[in-house]
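Complex shown without one protein chain; remaining protein chains in place.
Now for chain A:
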Amino acid sequence: MVEPIITFENLTKKYDGVLAVDHLSLTVERGEVFGLLGPNGAGKSTTILMMLGLTEPTSGQVKVCGFNSTREPKKVKERVGYLPDSVGFYEDRTGLENLVLTAMLNGVPRGKATERATRLLKEVGLEEAMNKKTGKYSRGMKQRLGLADVLIKEPDVIVLDEPTLGIDPQGVQDLLQLIEKLSKEQGITVLLSSHHLHQVQQICDRVGLFVDGKLLAKGTLDELSQELFSKEGITTIVKVSEVSDELITMIKNHPSVFEVEKVDKQNLHVKSETDVTGGLVHLIMDSGKSLLELSIKEYGLDEIYHQYFQGGGNHEAPIPRTT
C-alpha cells in the first residue's frame, strides 16, 4: 500500500535573495522512515519549518495528510509531532508536567493526558525520572522526553530535526532503535533530518540528499549506490603478499577490468564491469604471490555522500562539514 502522506511541490524559500530551499519536489509515503540528509545549512530545517507552517514558502506548497501547511497549519500541527534540534522544556517543571501540558494544548483532558504521559514515559525509559525537574535531565534524557512529547498527541507523522545531535553513541543507538520500533509498531511516518550518515542509514527506508537547498538524489540506499556507482563498476579490494608491476599488468589484461589502482605495497583496488573475483584468484595464484584478502567494496551512505559533495564541489561558499 503506497499512499503519499507528505508532498512537497516545487517548494522554494528565499532569505534576502539567497535560495535556502530550491524547488524541492518530494513525496513521503505513509509508514516509511525517510531520512533528510545533508550538511549544516543545506536547508533541511527550513524545509521542516515550512512543512509545519512555521514559516511561509516563497513559492510552491507542502501538503501533509492532505492539508496545505501554509493555509491550514493548525490541522497539520494536529497530526504532526515535531522535535526541534535543540529541544527545550520548562526546567522548573517535571518531565510528566511538561508532557501533560503538551497533551492539554492538543485538547486532551488532564486525567487522560496524565495517563497517556505516564505510559509514554515508560516506553521511552524515563519511568524513574518522571517526577524529576527537566532542568536536571541529561541531554539524552531530554531527547527521549522530546520523543515522548511528540508522541503524546498521537501523531500520524513525526518530524525529528537532528535527533541524535550531542548524544553519546550508546544513547544514539537506543534512541534510533526506539524510533524504529515506534514507527513499525504504530505505523507512524517518520521524517528525520541528520548529517550523521552512519547513524541514520540503519533505520531509514529511504533517504534524500540535500545540498544547498537542492535535493540531489533520493531513494533507498541500494538505489542510490547503484545510480551513482554503476558507471564506475564494481571495486574489488585485493590484498596480496606483495604488489608487483607484473601482477598489475596481468590484472589489467583481464577483459572486464578497466582500472587498477595501487594503494600501497600490499593493497590493490580493481575496478571492473562485472564480478571478477574468481578470475583474480586465479591470476594471483599464477603469479606466485599469496592472496591475503579479497572483497567487493560495498557502498555505504558515506561514499554516496562524498561522491555527491565532490560532484557538487563548485559551491561559492565551502560547505560546513560535520563536527
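The working rule: a residue touches a chain if its C-beta (ideal position, glycine included) is under 8 Å from a C-beta of that chain, and two chains touch if they have at least 3 such contacts; residues count from 1.
The rule is short, and it goes like this: contacts and distances are computed from a predicted model.
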item: Omitted chain (choose from "3-oxoacyl-[acyl-carrier-protein] reductase", "Cysteine desulfurase", "Septum site-determining protein MinD" or "ABC transporter permease") - UniProt protein name; value: "ABC transporter permease"
item: Contact residue for the chain not shown (choose from A:Thr102, A:Thr164, A:Ser194 or A:Ser272); value: A:Thr102
item: Touching the absent chain when the full complex is considered, from A:Ser25, A:Ser59, A:Ser86 or A:Gln226; value: A:Ser86
item: Chain A residues touching the omitted chain (full complex); value: 45, 49, 52, 54-55, 65-66, 74-75, 77-82, 84-92, 101-102, 104-112, 115-116, 149, 153-154, 156, 161, 186-187
